[in-house]
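One chain of protein is taken out of this complex; the other chains stay put.
Chain naming follows the written order as A, B and C, and within any one chain the residues start at number 1.
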């Protein structure tokens, strides 16, 4: 089996694989947007659990720890799988949605005002 | 500006854009895995809020409602942006991680056992 | 050991027990509000996992299922434990905060307008 890489894999290819997995198992009946949003949030919670008690910067080490890294990659994969399946079911083009959102973010957080600051745009 | 589409956009292209946005604003200092996992979970929570009180199937209509759809696309975009930035910071190849996770899922949920069932694999 | 009950236990008693547990283990150093908010959200995610693929009404049965009920009670307990410890660390009187929030909610959701409707107050 060919190994997928971010450099060569489009969003559409991943979405197709995720959808095929669900279709083969007749799981589309369970994949209502409500349920997928819950599953996504639950997986995001599991990803967070790796960092609960760590200092912010120490979390940069945790993701390099081989024993923990494999689990962290799995949780992140679960998050993106559910996000892509949500996009499948809702008919959302993820790349286009991200492009639009980043354009909006660029207006809310202009470089000269936002540089080096973590404040919300309403406080800049 | 060219419109991005899932059909033509690789994961790597999106990751590069997300990282560039953070770098321009000198935000990498804030983008520890711990913080990104929190932001991801918080955005997943916002996505869920659109479906809190709806019946499961009614949520399929909500994502078609033009007034709500724009907001839902934005929340999903936020989720994926933070997931990609997490992958940037942690050095994770998302496509490869998803491929591995789906292979593991295929073993836990063989088609013949899992078809039409939403049970956890430990209950199949 | 006396069994605690909601009828006879004040919030303050529970808060004191939760704080004592942390103090005995010298865990207050880890119990920054940021960390406790993450732990709370992660536990809320675990509670949700029991209901991901169920129809809304079927979830009313799930909580009656003896095998699942014990786990669900544990997840709910975890949520409230972290909420109370957050209140301990932040110096928040939970009962007073709830009273204030419910008064605000009563103004946003007057009985005559909100009866039988799940709309957000901005849509009533």
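Going forward, contacts are C-beta pairs under 8 Å (C-beta built on N, C-alpha and C of every residue); 3 or more make two chains touch, one makes a residue touch a chain.
Here the structure is a predicted model, which means the values were calculated and not measured.
Q: In the full assembly, spell out which visible chains the left-out chain is touching.
A: The omitted chain makes contact with A, B, C across the full complex.
Q: Using the definition of touch stated at the top, determine which of B:39, B:63, B:84 or B:98 touches the missing chain.
A: Of all options in B:39, B:63, B:84 or B:98, contact with the hidden chain holds for B:39.
Q: Would you write out the residues of chain B that touch the absent chain, in ascending order?
A: Interface residues of chain B facing the absent chain: 30, 35, 38-39, 41-46, 48-49, 51-53.
Q: I need the residue numbers on chain C that touch the omitted chain, in ascending order.
A: Counting over the whole complex, chain C touches the hidden chain at residues 3-12, 14-15, 17-18, 21, 24-27, 29-30, 32-35, 37-38, 40-41, 44-45, 47-48, 50-51, 54, 56-57, 59-60, 62-63, 69, 72-74, 76-81, 83, 86-87, 89-102, 104-106, 109, 111, 114-116, 118.
Q: Kindly note down the residues of chain A that lie in touch with the hidden chain.
A: Chain A touches the chain not shown through residues 38, 41-42, 45, 52-56, 118.
In this section, only the chains that are shown with their structure count from here on.
Q: Over half of interface residue numbers shared between chain A and chain B means same, under half means different, so which is it?
A: Counting which numbers both chains contribute, over half are shared, so the two copies meet through the same residues.
Q: Where the CA atoms of chain A average out and where those of chain B average out, how many Å apart are those spots?
A: Here chain A and chain B have centroids separated by 3 Å.
Q: At which residue positions does chain A touch at least two other chains?
A: 30, 35, 38, 41, 44-45, 48, 51
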